[in-house]
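Of the protein chains in this complex, one is absent; all others appear in place.
Naming follows writing order (A, B and C), and every chain is counted from residue 1.
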Amino acid sequence: MIFTRLLICCLLIFLTTVIPKSVAGEEDEADIIRIVSLYRTQTLDPIKSVFTGSIEAFGQLYTRLLRLDENDELIPGLALRWEISADATDYTFFLRKAKFSDGSPITADDVAFTLLRMRDDPEAAYSETVEDMQNAWAIDDHTLRVRFNSANIPFLQGVETAFLGIVSRADVERRGSVDAFSDIPVSSGPYQVVEWRRNDRLILEPNPHYWRAGYPLNDGAELIEVVDVNTRIAMLQAGEVDAVRYIQNSHFAELSEDPDVVLPVEPAMRVSVLLLNHDRPPFSDKRVREAAALALDMDRITKAMLRGRGRTANTLLPEQLEFYDPDFPGWEYNPDRARQLIEEAGATGADVTINITAPDSDWEMAALIVQSYWGAIGLNVIIQKMDQALYEQRLEDGDYDSSIEWWYNDSKEPDLAVRWALCGSCGNRAYYTNYQNDRVDELVEMGTAEMDPDRRREIYREIQALAFRDVAQIPLYYFPWPNAYSTGIEGLRLRPSTQWTLEEARRVP
Amino acid sequence: MSEPLLKVCNLDVSFRSRGGETHAVRNVSFDVGVGEIIGIVGESGSGKSVSCRAILGLLPESASVSGRIEYSDQNLLGLDTEGLRRIRGRDVSMVFQNPASHLDPLMAIGAQVSEPLIHHQDASPTQALDAAIERLREVQLEHPEQRVNSYPHELSGGMKQRVMIAAAIACGPGLLLADEPTTALDVTVQARILELLKSLNEQHYLSVVLVSHDLAVVAQVCDRVLVMRHGEIVESGDTKQVIYSPQHPYTQQLIESQPSRMTIRPPVATDTDTLLDVSNIDVEFASPGGGTMRALNDVSLILRQGESLGVVGESGSGKSTLARVVMGLVKPKSGDVKLRGQSILQKRNRLDLSVCRKVQMVFQNPYDSLNPRYSVYETIAEPLERHKLVPATKLDERVAELMGLVELDSSLASRKPAQLSGGQCQRVGIARALAMDPELLIADEITSALDVTIQAQIIALLNRLREERGLSVIFISHDLTLVRSFCDQVVVFQSGRIVESGAVSGVLEQPQKSYTQELLLSVPTL
Amino acid sequence: MFLKVGKRLGHILPVLLGISIVSFGLIQLTPGDPARMILGNKASVEAVEAVRERMGLNEPVLQQYGNYMLNLVQGDLGESLRYQQPVSELIMQFLPVTGFLALYVIVLTVPLTILLGILAARNRGRWIDQLIRMTSVLGMTMPVFWLAMLMLRIFSVELGWFPVSGFGTGFVGHLHHLFLPAVSVSIYLIPVLVRNLRAALLEEMNADYVVASRSKGLPEGYIFRRHILKNASLPTLNLFGVLITWLIGGTVIVELVYAIPGLGTLMFNAILGRDYSVIQGLTLFYAFSTVIITLVTDMLSALIDPRIEL
Partner (left out) sequence: MIARWPKSLRFGAGIVLLWLIAAVLAPWLTPADPYAIDLDNTLRPPGGDWLMGTDHVGRDVFTRVVFAARIDIWMGVMGVLAPLLIGVTIGLFAGYFGGLFDSVMMRIVDITLAFPFLILVLAIVAMLGPGITNFIIALALVAWVSYARLIRADVMVVKNAEYVQAARTLGFSSPLIIFKHVLPNTISPIIVYAMTDMVLVVLAGASLGFIGLGVQPPTAEWGAMIADGQAYITEAWWVSFFPGLAAVSFGIGLSLIGDGLARMLRIGDT
């Protein structure tokens, strides 16, 4: 009796769960593009974060003066055309007529406000582009003037970056700098926010006032955050999402066999490196750093890590950057010389830590390989896997020996890249490596102001050569975005500068 | 005599276990006539309860039963479960020893009494409940209408036993099997329950099988008696005949072990020095429902050197609390305890060794009072070792000596409590107390969990120790006859107060207080 | 009754206070900077300082705690450092999902536990008992994330029966989306509960009152239902209460694998992002719900067992 009742109970539960499949059927099919990513949207204020997840969202919400064409070349965006003064200190932009998502016009004053806000807000995360800006003002509603203290060549590339997405002055002043970007900000880009479920997803719908008529081509988008890579891929395979951001080495084989999935090689302006702490033995000794580089069989590492989807890095700059030197020889694999250098430096048997962030199986794999190579030349390698916050803290505090990292640049302009990664006096201590070479710092400043492209090329070539010989960092490989797409959509890709072409994406009819 | 109601022929019960088969009951035959009360007497392990349960097929699955059990010409052993179920509760029903555990704690008593009515007579729940109220009235439970909704834990032991009886007679069975129905109860309650059984027997012509370890109880109500030992009936017959002219030596021993028959000559205290002076002790406990409960109320008594003081009273009257106050295990709210004129009330958690050496205690439960992980040797040696009472080289010798003193065979030294009998355990407890070489021994109900024959031996042992060592004893017991045969002085406790005290001969022969009289009257004697 | 419940609730105040101190202390001792976690590693030190200043992280620790408690007394759990959204709102956003999952697990677990527990106890020592025991051990020793991953691969990707992720819409949608997660949790819970119930049943089956009931001629099935099962349910109910409290905070892994936006995910992200106020608020919320669930279990026990007083 009690058994039959219980059995019926269990049966009922089972039925209620299986029936929905047939009853509910497929969910509504508006043309919504869903992208699942490891990276989180942390804020919707374009100047307040440089984290990948946030940047990807900024691009969808805020239009910029310039934009990129399909070949990633600069073309007019909100600015129809622009003029640069001969000394490269004055920029004048002529804006097209456009509206914010609330229907108000986008004026030159809004753009000036956007630029000045980035320069002046103490919380602006990454204001290098406008650091040297003297002023920005509206000449009239559709004409903007920007003036720098000294020649500033990189600026034009800089205005294309997502951080300089244009925000509404009226709205920011009305709601305040914090509230204007919580929940639903006034957007100027292709999309506006329907709902921001923090820690879960950002739901977007087309901005009806977007200046590019006819765009977006879809009915909306969702940027979904999922921690586990296996889940992300399962979601793609089950057709729940259209694109997966950041798949790992482990899944290439499986996904490349899946007929419903494409794995395009999408170039990224980034380089994978081994950061070395120049302030702490043993890597404070240049011989040890050199040995560490010579010990690594870069081609093997690249092959193992990328499965043929990218190249070994030959300099410290991403290969997509302007003035990248493709002819630089890079590191040769010479373990004997490495062992000899280690012995000379008296570092045989020295303890060396490699910090990596968890959970990331690729970094762990890379660390294992490096450990094996370094072990062969007599270093005693300890891998330390830790959560991102702890990792960042240790990096910033200089509390590490070496660290496997990648960094990317927001535009083709090498100025930002070298300031960030190699310049010891530019604020970040050369990506927290404490690398210091006065000549490099000097060349960095020269590069910003140099107007002649050939001479600029020479400057950046020298920087690359100097930093490489100093073993500022050890470049490992250039790797494309590891994204996977459903064959059901077209027009979606991730630009080298970490921006989705979401407005051009649509479902294959 | 007409055809018997129940006929048990050649009943054999054995239990299968990993170690093999053990025979619990062998070749037991007896019968019960209509309206007859027969008693089955025996000590623990004699097979009396097993025989009783075998009648209703209530033994665990590991039991195998053979023989014949006929109830009104129906062989009960031949019945299937359903057939047995129809008999149980309707024709033959049973009441058990421990009413607290034999009632479902989660069900109101009214429902528990109604259950058999619903299942045997298809009564509706309301009808059954009305009938249950009637039955509860019959077993003299006061205010049955209100009590039906009570739960077992809200009732006293006696009331619970009445409820169990009410449920047993709910369907008007012909035979009631009563398995030690009064063992866990106080004497006064016991007397009333026995009275109730007797009156049910008379009013409803109900046959009763009364199983008990206490010959006196059985003698009080039964027409015939069976004496069992080691699974066999050693003697049976008319009650008077068995008691006055027992044939079997075991029956004789059983009768002689009765406290009232015990031939103990307690040594007379010659010393008149006051050993222990307890004055105006008040003890309060926090009661579970909040507030406080007064366990002892202005208790004073005096014990002279070499004397044996009996402390009697029903459970919860404060006897044991007194013992614990004297031992320093319970701190009184006020009052004082003096040993030879010196206050021995303890301040710290650890008891003062000098006091411990003079006052020692033996506990009620033989198994619970020994650490189950210690061997006999370890138990006795521990105080000697810890307090360095003897040099290490003399330790073995002293342990052997103590074991000899309590008449424990030296071969038992390495055994753990689980491998000992109750009486042996109690001897170990006494030996452990004696290891401290005390002047005063507090014996807290030390025989209440033991069979009568063992009880007699332990009492004899205590008596010998008094004689040989001039030991003073506070003897706590609920059994007045025992106190009468063993003690010089007696105090009677009721609800935390001393209601009467004085020399044993005076108090127990001519009690002044009605409570003492009632206690005395309730004690079944041969 | 009300008085006793009130008294019990009064007891939790010191516990909550202790928890707030411990969690505050833990957070302060944990390395990592919430400001850095928002701004990113390229951000300048000045920007990080500015954000820390706005968040009040540069104030002395005691003052921070004082401010926090002052807000808390007014019923304000504070704002998420990362999202500038009230913590209570964030919790309310994620709570229904976890709540639904917990209920779902209960609905799946209870009948199966009773069924299997009874089957095992009644057939003690026979093959069905052994089978149930062995599968229980298997269910308990299988790592949750591994099992969850396998189920996801088989039932969602290969067979397409259930969705991989999310919460779905509407009651039926929720049922459908959370089926696999609920099963994953149940597979761990059921063995624990079945073992407990089986042991309790076996113990009660040997209880004196069962023999007494039998002597009254009651049918075995009735005895089992009305007496044994009821008595045996008490310890299992208590264990169940403990497990439910565990469920509210302990489904992190399952939530991560099935990408369910529940409290576990929220806590996980808050810890990774060092979102102090969210961690604090959630911890207090967990503690509070633990106490409430314990109270409810105790009340249920008291309902079944008249001997128990709250």
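Note that a contact is a pair of C-beta atoms (placed from the backbone, for glycine too) under 8 Å apart; a residue touches a chain by one contact, two chains touch by 3 or more.
What you are looking at is a predicted structure, and each value in this text was computed from that prediction instead of being measured.
Visitor: If you put the missing chain back into the full complex, which of the shown chains would it touch?
Guide: Those shown chains that the absent chain touches are A, B, C.
Visitor: Where the complex has a chain not shown, which of C:Leu26, C:Val45, C:Leu70 or C:Val296 is the residue touching it?
Guide: If we include the chain that is not displayed, C:Leu26 is the one touching it.
Visitor: For the chain left out of this view, which of C:Ile244, C:Ala259 or C:Ala287 touches it?
Guide: Of these options, the touching residue for the absent chain is C:Ala287.
Visitor: Quick one: which of B:Asn371, B:Gln419, B:Ser505 or B:Thr525 touches the chain that's been left out?
Guide: Here the residue in touch with the unshown chain is B:Asn371.
Visitor: Of the residues listed, B:Pro246, B:Pro259, B:Pro383 or B:Pro511, which one is in contact with the missing chain?
Guide: Going through B:Pro246, B:Pro259, B:Pro383 or B:Pro511 one by one, B:Pro383 is the residue touching the chain not shown.
Visitor: When the complex is taken as a whole, what residues of chain B touch the one chain not shown?
Guide: Touch with the absent chain occurs at residues 324, 327-329, 349-353, 355-357, 359-361, 363-365, 368-373, 382-383, 386-387, 429, 432, 436.
Visitor: Residues of chain A in contact with the chain that isn't shown?
Guide: Given the touch definition above, chain A has residues 229-230, 248-251, 253-254, 300, 303-304, 358-361, 364-365, 367-369, 371-372, 382-387, 389-390 touching the missing chain.
Visitor: Which positions on chain C touch the chain that was left off?
Guide: Chain C touches the missing chain through residues 14-15, 18-19, 22-23, 26-27, 29-32, 133-134, 137-138, 140-146, 149-150, 153, 195, 198-199, 202-203, 245-246, 248-250, 252-253, 256, 267-268, 271, 279, 283, 286-287, 290-291.
As a working rule, only the chains that are shown with their structure count from here on.
Visitor: Per-chain Cα mean versus the mean over all protein Cα atoms: which chain has them closest together?
Guide: Closest to the centre of all protein C-alpha atoms: chain C.
Visitor: Hey, how far is the Cα centre of chain A from the one of chain B, in Å?
Guide: Distance between chain centres: 84 Å.
Visitor: Using CA atom averages as chain centres, what separation in Å is found between chain A and chain C?
Guide: 37
Visitor: Averaging only over C-alpha atoms, locate the centres of chain B and chain C and give their separation in whole Å.
Guide: That gives a centre separation of 49 Å.
Visitor: Could you list which residues of chain A touch at least two other chains?
Guide: Answer for chain A, listing residues that touch two or more other chains: there are none.
Visitor: Of all residues in chain C, which touch chain B in the complex?
Guide: Chain C residues touching chain B: 207-209, 211-220, 222, 226-227, 230-231, 304-307, 309.
Visitor: Contact residues on chain A for chain C in the complex?
Guide: Its residues touching chain C are 1-3, 6-7, 9-10, 13, 16-21, 23-24, 27, 40, 42-43, 48-51, 54, 122-127, 178-179, 182-183, 197-201, 224, 226-228, 230-231, 234-235, 237-238, 240, 387-390, 392-396, 420, 427-428, 432.
Visitor: Quick one: in the complex, what on chain B touches chain C?
Guide: Residues of chain B touching chain C: 53, 56, 58, 81, 85-90, 93-94, 96, 98, 101-107, 115-116, 119-120, 151, 153-154, 164, 167-168, 170-171, 288-289.
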